[in-house]
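Here the complex is missing one protein chain, while the rest keep their positions.
Moving on to subunit A:
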Amino acid sequence: MSVASSENIVVRSLSQIGDCGLFLLRMLAAIPRSMRHYRETIRQLWFVGAMSLIIIMVCGLFVGMVLGLQLYDVLSIFGGTSATGTVVAIAIYRELGPVVTALLFAGRAGTSVTAEIGLMRATDQIAAMEMMAVDPIAYVAVPRFLAGVIAMPLLTCVFCALGIFGGHLVGVTWLGIDNGTFWSNMTATVEVVKDVVNGVIWKSMVFGIVVSLIAVFQGYTTPPTSEGVAYATTRTVVASSIAILALDFVLTAFLM
């Protein structure tokens, strides 16, 4: 668990990844034990999921709107504005929905999870739990991890739906693409498995696991100082963002 003392950055980051993987195994092993605390999982789902809805919805709406605007502008060069709906839907389902939701989730929920657990660590609450024979992994870490894993696909779906709505708002209501054309072109091209399942579901599940793991792990291994908490929070965002974008490429290559 301890931060590797070596100055070598390669060794340090490798040991971080190794610690992170071991931590994931410990959490997975603790899932049956944490079922007693299922109410805590629901409470965390409320905090990381339901409370993130507003930012996800607003951002989804604006992403869809700006996509509609940009695509209409470009497609009108080719006289293909009727394809706006299709391209908005495909872009959102395959890339923007999962990725932007995951980035927002890392910033909105991941940081608060890290800071909360880090502060618990800094104020010795976690040590106190261990003293009281309450497993902190099962009571603190797992509920937050599970809540993140469950919340991410749901948030992504909401984001995508609002994105489509935003594209429709700009394309049809504002720029005057025919409503029927917008939807029929979309439904003619977008596929359930290729776009919705591969794009929205699989990607967001993987991102949910990765972002939650990083957030909980960073919080749990925070050095018990105020700088430590600040540093861990920053690292959650940085590591999550890199992991999301790198994994997005890998997943796209596999799911294509």
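Note that a contact is a pair of C-beta atoms (placed from the backbone, for glycine too) under 8 Å apart; a residue touches a chain by one contact, two chains touch by 3 or more; residues count from 1.
Rule of thumb we're sticking to: contacts and distances are computed from a predicted model.
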item: UniProt protein name of the chain not shown, from "Outer membrane lipid asymmetry maintenance protein MlaD", "Dipeptide ABC transporter ATP-binding protein", "L-serine dehydratase" or "SGNH/GDSL hydrolase family protein"; value: "Outer membrane lipid asymmetry maintenance protein MlaD"
item: Touch criterion as defined above, residue of A:113, A:141 or A:154 at the omitted chain; value: A:154
item: Residue of A:15, A:82 or A:252 in touch with the missing chain, whole complex considered; value: A:82
item: Chain not shown, touching residues in subunit A; value: 39, 42-43, 45-46, 49-50, 53, 79-80, 82, 89, 93, 150-151, 153-155, 157-158, 160-161, 164, 180-181, 183-192, 195-196, 200-201
